[in-house]
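Provided herewith is a single structure, encoded as structure tokens, for subsequent inquiry.
For this view, one protein chain was removed and the others were kept in their places.
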Amino acid sequence: MIRHAKAGILFRHGLRRVSFLICLGIGGALFSATLIRFAPGYGVQERELDPRWSAKSVEALRQEQVLHEGLASFYFHYLSALAHGDLGESESLKRPVRELLAQRFPLTGSAIVRGLGVAWLAATLLASLGLASRGWFYEASGTAVSSLLLSLPSAVIAMLAVHLRAPTFCAISVVVFPRLHRYMRSLLLRSYDQPHVLAARARGLGGVSIFWRHVLPLATPPLFALLGVSFAIAFGAAIPIEALCDSPGLGQLAWQAALSRDLPLIVNVTLIVCLVMLAANALADLAGRAFAGDTQ
Amino acid sequence: MIRRVCVALTLTLVLCLPPFVGADSASQPGGELHFCLRGEPKTFNPLLVEEDASEAIRYLTGGVLIRLNRQTQALEPSLAVSWKVSPDSRTIKFQLRTGLHFSDGTAFTSEDVAYTMKALMDPQLHSPTGDSFRSGEGQVEIQSPSPDTVAVTFPAPVAGLERLFDQVAILSAHSPKKEMAVLGPFYVADYAPGSSVLLRRNTNYWKKDKDGRPLPYLDSIRLDIQRNRDIEVLRFRRGEIHLINTLDAEYFDRLQKEMPTAAHDEGPGLDSEFMWFNQVPTAPLSEPKKNWFRATEFRRAISMAINRSDLSRVVFGGHAHPAFGPVSPANHFWFNSSLPVPQYDSAGALRLLAQAGFRLQDGTLRDSSGNRVEFTVITNSGNKSREQMTAMIQQDLSQIGIKVNLVTLDFPSLIERITRTYDYEACLLGLVNTDLDPNSQMNVWLSSAENHQWNPKQSKPATTWEAELDGLMHSQASATSDKKRKTDWDRVQQIVAEQQPFIYLVNKDAMSAISPAVVGSAPSVLDPHAFWNADALRLGPDAALGAQK
Partner (left out) sequence: MNPAQKAAAVTLCVIFALMVLATILVPAPYARQFRDIPNAGPSRAHPLGTDALGRDSLSRLLYGTRVSLLLAPAAALLSTLIAAVLGSAAGFLGGSFERIVLAATDISLALPWLFLLLTVRAMLPLDIPPMASVIIAFLMMGLLGWQASVRVICAAARGVRDSDFLLLARSSGCKPIRLLVCHVAPNLRPLFYAQFWISIPLFILTEANLSILGLGVMEPMPSWGNLLRGFEDFSAVAANPWMLVPLILLVIVVMCFQLVLPSPEVIQ
């Protein structure tokens, strides 16, 4: 009975949280739309400089552009269309936004998932190797590599990836890995220093079994929280990397949308980016809190 | 432990591997030509084409009545076997090739030409291609007395009429596939937005080579959408793409060192880079600044104080030529060769400025009321050569005591400043010229025009020389003899050189890169430089070197 009530509370809490997130996401998207709307160059097209256009055509082009003069009405139309699942049409690419997102999202998604996979594997490996072996070499080289990577601007990493023709996810994993490694290392270090682990070691248990039986269970809950955080990092990194590498994902789409002041596109792209980032952060938060509750 | 590490390492490696790419159909006889578009094609409708990417696709897929040979700069019959322009330059009569079919099998007749012209000249259809035919108010009349003849009559004389048909790709009046049914050498087979366009050989293409074999030789052309030029060059050097249609100067020398046969410099091209001062009377500038910019001596002095040969040597590595006027020397017929070559002369510039009341005091130039001469040049961000040119102009002008600031802006905000708010002092931009005819620059020189950048949309000419420009432009447009047009246009060039409303800086060379694997290439000064003869291109035996994925 108590469990039932608890589940109910949890469910209600979750629901509130989700609706709050969605509101926040929409708020962020509308904020960025406002910024773009009032940015210089809104409603201006590069083709106006083409001397082949006659004066009449240029006038027609401009007439065509003055669509979202009132921002309030744009918001209203956008939100009511959004409620029906209609995302509008991109002004610069003349295609439905939904179609564009459907084409681009999977690419970015797969790059992020692969990038995260590689980064997690590498970070786990290096951190656990360094600690389990307790040898200074692994330790020092792991730290050196991660702090070197941490010191490289992500734009340089993206340009390197372009030069080496490495796919985008490699650049993403290179950006995520050092942050992950750092955190994971300190996490494992803390677990290793727990008294019961010390005791186990004093009894002569093998390194592997200490790691699996005592250290990992301790470190798992915060690792789950880390998963959410790392997802947010990867997503945040993917956008500039894609813009620089010119890989046809969401980042490139967002960059183009900003450059061409494409209001419908920018609203939706920021909405998606905001929602994903917020969700990842919230999940991390939730995971952290849930496990903290468990251990209590 | 070690085994686990190995498993994990293998997993990492597997995840690291690039996605498996299916084997390419490289073994087919014609092969696949591979190169990059620099932006997303906005339309596949040939009538609505306005940017480079769509234009490239129109060139490769569209069948036109008359083709401008990019090498000889002469007109050649294409879908029309012959044509005749009436003496008043209003009517053009075509004799069409018979027995041709669109890529989807629909027959080609004069009806298709009539349909295309009607659609193109529809006042509701705003397209640069259509606008270039518009010389006066009224309807276009089209007569097609038989399936292989068609006559088009315009409401007013159109100067250089037949040349304009090079841009008009004929649409099918009846095909269910609408604009996707084409008469050119290739058709659009697949389009992956944001990534690539695949063109395949049009088996119904009319042209044959001299041995009677049907053209084109190539099976397909893959066009990757690639905005980043560094990546494009990188891919060319790796042999992943076969050509670069316009190569930037900064890559030319390095490419030439590595692959001497691949890099081509055709000499000065049609494109020019120039800067101008804002002379709009309503511009939100201070009164003294407006007075400087309106003074002919000031503009001429600036022009004299810019070291153009340094610009072409340092910024473009010698792959550009100092420019004097609106017409590039590459445009053989229309270029006014009697124009004085501008000399770099900062002392002369100072003398000119002194005539206009400016004086140099302790290394700074001041106007007659003692204001320090200082202005900001804007240019579009992300264009390295323009940023560098401005930086060099900055140093050149500092020699005559003028302080120049440089601000780069992204394109939309730059255009807003130069076309709407006029909130700028000077701007450095380039003009991409695809057309040789002076008529294509009508909207630049008429004082009432939108693209009369230094002072657009004037209700009546602000200066006498602008009034003269208006008169000359109108007179050349209605003249029927090329000789008269040339005299008018020469005078326009002379006025521009005297008044310097646009300070022309350099004509960039037309450069392209073509892999040795491509057989039959003949790069030209006119665009498309590298693939203008795409129907006659072939991949050589060592194509594998170029086409590996």
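Letters are used for the chains, namely A and B, taken in the order the chains are written, and counting of residues starts over at 1 for each.
Rule of thumb we're sticking to: a residue touches a chain if its C-beta (ideal position, glycine included) is under 8 Å from a C-beta of that chain, and two chains touch if they have at least 3 such contacts.
Fair warning: this is a prediction, and the values are worked out from it, not measured in the lab.
Engineer: Please work out which displayed chains the absent chain touches and list them by label.
Structural biologist: Missing chain, whole complex, touching shown chains: A, B.
Engineer: Among B:44, B:187, B:292 or B:424, exactly one should touch the missing chain; which is it?
Structural biologist: The single option touching the absent chain is B:424.
Engineer: Per the definition of touch given earlier, which of B:84, B:178, B:208 or B:254 contacts the omitted chain?
Structural biologist: B:254
Engineer: Could you tell which one of B:156, B:173, B:391 or B:432 touches the chain left off the display?
Structural biologist: B:391
Engineer: Hey, which of A:74, A:231 or A:255 is the one touching the hidden chain?
Structural biologist: For the chain that is not drawn, the touching residue is A:255.
Engineer: Which parts of chain A are in contact with the chain that was left out?
Structural biologist: Contacting residues on chain A, toward the hidden partner: 20, 24-25, 27-28, 31-32, 35-36, 39-41, 147-148, 150-156, 159-160, 162-163, 182-183, 186, 190, 232, 239-240, 243-244, 254-255, 257-259, 266, 269-270, 273-278, 281.
Engineer: Please identify, in ascending order, the residues of chain B that touch the omitted chain?
Structural biologist: Touching the missing chain: residues 230, 233-234, 237, 250-251, 254, 310, 313-315, 376, 378, 381-382, 387-388, 391-392, 394-395, 405-410, 412-413, 423-425.
Keep this in mind: only the chains that are shown with their structure count from here on.
Engineer: Just curious, how far off is chain B from chain A if you go by their C-alpha centres, in Å?
Structural biologist: 39
Engineer: Going by the contact rule at the top, pick out the chain A residues touching chain B in the complex.
Structural biologist: 39-42, 44-58, 60-61, 93-95, 100, 103-104, 114, 117-118, 121-122, 124-125, 129, 132, 162-163, 165-167, 170, 207-208, 244-246, 248, 252-253, 259-261
Engineer: Quick one: in the complex, what on chain B touches chain A?
Structural biologist: That would be residues 1, 5, 8-9, 11-12, 15-16, 18-19, 40, 42-43, 50-51, 123, 126-129, 131-132, 134, 193-195, 225-228, 230-231, 234, 238, 410-417, 419-420, 429, 431, 435, 440-444, 448-451 of chain B.
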